[in-house]
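The structure appears right after this line, and notes come after that.
Presenting chain A:
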Amino acid sequence: MGLIREFKNLRGRRDWRGRSTTPRSAEPYELAPEPTQFPTAWARTRAARVVRFGLQRGVLKSVAWTQTRPVVRGTEYLDGVPGPVIFVANHASHLDAPLILGSVPRRFAHRVAVGAAADYFFDARWRAVVTSLVFNAFPIERHSDRRQRSLAPTLLGEGWSLLLFPESSRSQDGWMSGMRLGAAHLCCSRNIPAVPIALRGTFAAMPRGRNWPMPGRPGVVVRYGRPLWPAEGESPRDFHQRIVTAVARLWSEEELGWYRSLRLTPRAATTRTVGPQGASWRRVWAATRELPVTDSRPTRRVWPAGPR
Partner candidate 1 sequence: MLALEYRRSPARFLTVRGASSTRFGARMSGALATNVAPLRLVNHAEPARPATGWTRLKPLLSGICGSDLSLLTGRSSPYLGALVSMPFVPGHEVVAETLDDLPGLARGTRVVVDPVLSCVARAVPPCRWCQVGRHSRCDRITGGRLAAGLQTGFCTDTGGGWSRRMLAHASQLHPVPDGLDDHRAVLTEPLACAIHSVRRVAIPDGAAALVVGAGTVGLLTVLALRAATRVGPIYVIAKHGHQRERARALGATEVFEPSRAARALRRACGGTLEHPVLGPEFLLGGADLAYECSGAASGLDTALRLVRAGGTVVLSGMPSGRVDLTPVWFRELRLVGSYASDGRGVPEGADGASTADAAGAADGSGVAEPGDEPADRAGQFAEALTLAAAAPLDGYVNAVYSLSRWREAIGHAARAGELGTIKVAFDPRRN
Partner candidate 2 sequence: MSRPGFVLEVDERTPSLLVHEGDGFRLERFPLGTRVVYPPDSLPALPDVDAAIRRALLHPVDAEPLPALLRAGMRLTIVFDDISIPLPQMRPPDIRQRVIEQVLEFAAEAGVDDVELVAANSLHRRMTPAELKRIVGERVFRAFFPAHLRNHDAEDPDGLTHLGTTRHGEDVEINRRAAESDLIVYVNVNLTAMSGGSKSVTVGLASYRSLRHHHNVHTLRHSRSFNDPANSAMHHSYDRMADVLNDHVKVFTVETTVNSDAFPTQLGFLNRREWEWRLADQAAYLAVKRANDLTPPKLRRQLWQRNNAPYGVTGVHAGAPASVHPLTLANVHRQQLTEVPGQSDIGVWGLPYICPYNVNSIMNPILVMSLGLGYFFNLYRNQPIVRPGGVAIFYHPMPNEFHPVHHPSYIDFFEEVLSETTDPVAIETKYEQQYATDPWYVHLYRKSYAYHGVHPFYMWYWGAHAMEHLGDVIFVGADRRTAARMGFRAASTLNDALEMARDTVGSSPSITYLHAPPLTLADVR
């Protein structure tokens, strides 16, 4: 009964299509009909994108999110950031790309291309097809002078964001090694922001040589940082240094908390990411140490603790 009455009330003074005539006094404020353009460019890649999105969210993400316990922080910094951007992350595991692609806001997930080592991923045809389809990967020449010049600027020009791992190779022992300048060059030349990302725990979760995460749902952390814009006239080298510092600070946030990590000097920050010097087992040992308790499930505390 109520529904029928409601329906009648709603339909009153509307035509059969449910449109209402604009009241006389509202006519001066009528909305102009929205210009509708039917885009055609995306049609060629749409199928691929739909499939890719399905694979990324349906397979990669579900595997990564069921086999590990990811904690994702800082995606809100991407709100309001116009694309394209370059995501710059440290690299220690095959989990890295799925974790980032699975956590990046949907807006970016649809239009992000991943830089992948040409000599590995594009070596065999089937692997190249799979990698391209699944990751929207584009080849990066690691050992050549032509690196990145080929496709990256074009992609950026078309509005694709890039995900780059400037360490160029997965870490041997879980600690960071030197980053290359390419990302900074791209940012400075095209004046687009770099988004620093630090991944923690992925080495322990799925180190080199494994093709499935460690059992027991190890915890991993994906931290996005505030997008960095190249300043007017800033040299790529300086900008690169800022990116490296930002990634390093994000890396340190796990142990230090945000504010203390912010206050690290660039030098201190990078030092922390390099890990202990000494025998490689000690480095691996330190890198696989369990992360400090993450805040994915904060302990419920009704009464705040008193001042310390």
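Annotations
The definition used in the following text is that contacts are C-beta pairs under 8 Å (C-beta built on N, C-alpha and C of every residue); 3 or more make two chains touch, one makes a residue touch a chain; residues count from 1.
How were these picked? Simply put, all candidates are chains of the complex that A comes from, given by their letters.
The shown structure was predicted, so the numbers you read here are calculated from the model rather than taken from an experiment.
Interface record for this complex: partner of chain A among candidates 1 or 2 is 2, by the touch criterion. Across the interface of their complex, candidate 2 is touched by residues 2-3, 6-7, 9-14, 17-26, 28-29, 31, 73, 76-77, 79-82, 226, 257-260, 262-263, 295, 301-302, 304-308 of chain A.
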